[in-house]
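One chain of protein is taken out of this complex; the other chains stay put.
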Amino acid sequence: MSSEGPHHLREEALPLLDGFQEQYSVHLDKFDGPMDLLLHLIKKNELDIYDIPIAVITRQYLEYIKLMKHLNLEVAGDFLVMAATLLQIKSRQLLPVDEQEEAEEVETDPRTELMRRLLEYQQYKEAGMVIGARALLGREVYVRTCSDPDLVMARNAEGPLEVSLFDLVDAFRVMLARIPAEHFHDVAADETFSIADCINEILALLQEQETVQFDELVKDEFTRERVIVTFLALLELCRLKLVRIFQGSEHGSIWFVPAVAGEPAPA
Amino acid sequence: MSSELSAIIECLVFTAESALTTDRICELLHEFERDAIKASLSELAAFHSGRSGGFDLVEVAGGWQFRTRPGLQEYVTRQIKTKASKFSQSSLETLAIIAYRQPITRAEVEHLRGVDCGAVLKSLLEKKQVKILGKKDIPGRPLIYGTSKEFLETFGLKDLKSLPTLREIQALDETPQYERQEELPLGQSSSGPVEGELPFE
Partner (left out) sequence: MSSELSAIIECLVFTAESALTTDRICELLHEFERDAIKASLSELAAFHSGRSGGFDLVEVAGGWQFRTRPGLQEYVTRQIKTKASKFSQSSLETLAIIAYRQPITRAEVEHLRGVDCGAVLKSLLEKKQVKILGKKDIPGRPLIYGTSKEFLETFGLKDLKSLPTLREIQALDETPQYERQEELPLGQSSSGPVEGELPFE
């Protein structure tokens, strides 16, 4: 990475990132994903995980991503998905609370799901460190490698078989890689339109137009399979908070828009 | 401590190619009482641990095995090439999630970690720490994963129940999303919706 990186940073003065400025490279490598980064920010600022100041955390999170870009590091999509989630929570907090909805809104603090995920993630992160600190076979602890001569001599045909499914599939893969293509025709039934393909298609479409109608996606190929795949792709996009879905009336057309487009203007 | 039975058991465990379960030892030594065998095993383990020699008799992955005493690895690595069982933080996190939440799909692991886990999962499969248990009976039939016997061996765990307890999540009024999932079929009570048993014993 370029040597001007750190100076550049100091000039830019990203004051909230003091932690990153010293040994930034170490820190950058350290985050295993958006959850890890969020936990770090919460700990560094001594914030209460049960009452996260979403504006502060969102700003720091986005500055961190900016920093990654300054350093020309590839920002993984997962970090962007979390950025969108944070912004969404923030925007929901900014919206005036509808009096009718107020009762429900009290229960569903938009931060609850994030808090729950963070707490759960933290548990597993800690559990991972605990198990990783054990005396590991082949690292701190060893077994006897020399086979007993009496055992080596004897041959065995009736013992239980020891092999994993992964070994089996892998053997198949290795063999397929070895044989010429014409010897082999794949008869697997899944030579079809995948959910992943469909997600790509929807994302491409959303770059061209602001809203997309569900029917529009399936009109060319109105098959049961295509409808299901499209629907699952939409659900996935929704889960990733990349689109928002609307339905005008009961059983009416389903419309969707990119999730970030609806954010309020900068404060 | 030097009864004939102890010597026989020690000899069996010493020559076995992998950990020997108590059941298998009893099966092999059908002329001896199960209780006597179990008592001998405990005595042997205590004896080796007490003498602080180069190796201990430990219970791991549901069986018994002689293993070098932790702390001596510096000397061992002088003569043998280690298989370098290195685990990155992300492997350990992923492994922890799979261990505590199995059977689990890739999507569920990724939801918990917030990142793509394909590469990590594949490397754990290659290291045989994780295995494919089958497919989940939901749309798309995703593969479900669990930890393997090798996982218990690598981490020196007697069984899944010996995993360190997760730090309690306090002050949560609602159950976390994943606790609504089927319970981990630990021990005898393997009645989960996933076919077959977990591969222990």
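For clarity, chains are labelled A and B in written order, and residue numbers in each chain start from 1.
Just so it is clear, a contact is a pair of C-beta atoms (placed from the backbone, for glycine too) under 8 Å apart; a residue touches a chain by one contact, two chains touch by 3 or more.
Remember, predicted model here, so these are calculated numbers, not experimental data.
Among B:R24, B:K128 or B:K158, only B:R24 touches the chain left out of the display. Of the listed positions B:S6, B:Q129 or B:T147, the one in contact with the omitted chain in the full complex is B:S6.
The chain not shown here touches subunit B at positions 1-2, 6-18, 20, 24, 27-29, 51-55, 66, 68-69, 72, 75-76, 78-80, 106, 116, 118-119, 121-122, 125, 132-135, 141, 143, 195-197, 199. Touching the omitted chain from subunit A are residues 55, 59, 62, 65-66, 69, 75-78, 80-81, 83-84, 87, 90-91, 142-146, 148, 150-151, 154-176, 179, 183-184, 187-188, 190, 196, 199-200, 203, 207, 240, 242, 258, 260-261, 263-267.
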